[in-house]
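All protein chains but one are shown in place.
On to chain A.
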Amino acid sequence: MRVTWKTTERGEITAEVAEGQSLMEAAVANDVPGVIGECGGCLSCATCHVYVAPGWLERTGRVEEFEDAMLDVTAAERRPNSRLSCQIEATPELDGLVLEVPDA
């Protein structure tokens, strides 16, 4: 599956992502600026915050309790389409997904 990250620093970055990988890990592997993932996907840092493009939010899955709490402490403002990308797993249904990376 393919994912596109929209960044201010480097424009659009599109990459092939292996099924099962988290989109935080995929972003870090592709040097997407602004997605850091300091806690390795353990919901302790909120440094993999993204905005999900219109139409895709439901398919990225539910926001659980700890993610919800962490979304309140992101560096950029929380929006209705905010997610922590470590909690989104690459699946075939997400092929073509577009994520906007907020400026920290």
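Methods note: contacts are C-beta pairs under 8 Å (C-beta built on N, C-alpha and C of every residue); 3 or more make two chains touch, one makes a residue touch a chain; residues count from 1.
The definition used in the following text is that contacts and distances are computed from a predicted model.
UniProt lists the omitted chain of the complex under the protein name "Cytochrome P450" (options: "Cytochrome P450", "Transport permease protein", "Peptidase C69" or "Biotin carboxyl carrier protein of acetyl-CoA carboxylase"). The chain not displayed touches chain A at residues 31, 38-46, 65-66, 69-70, 72-75, 104.
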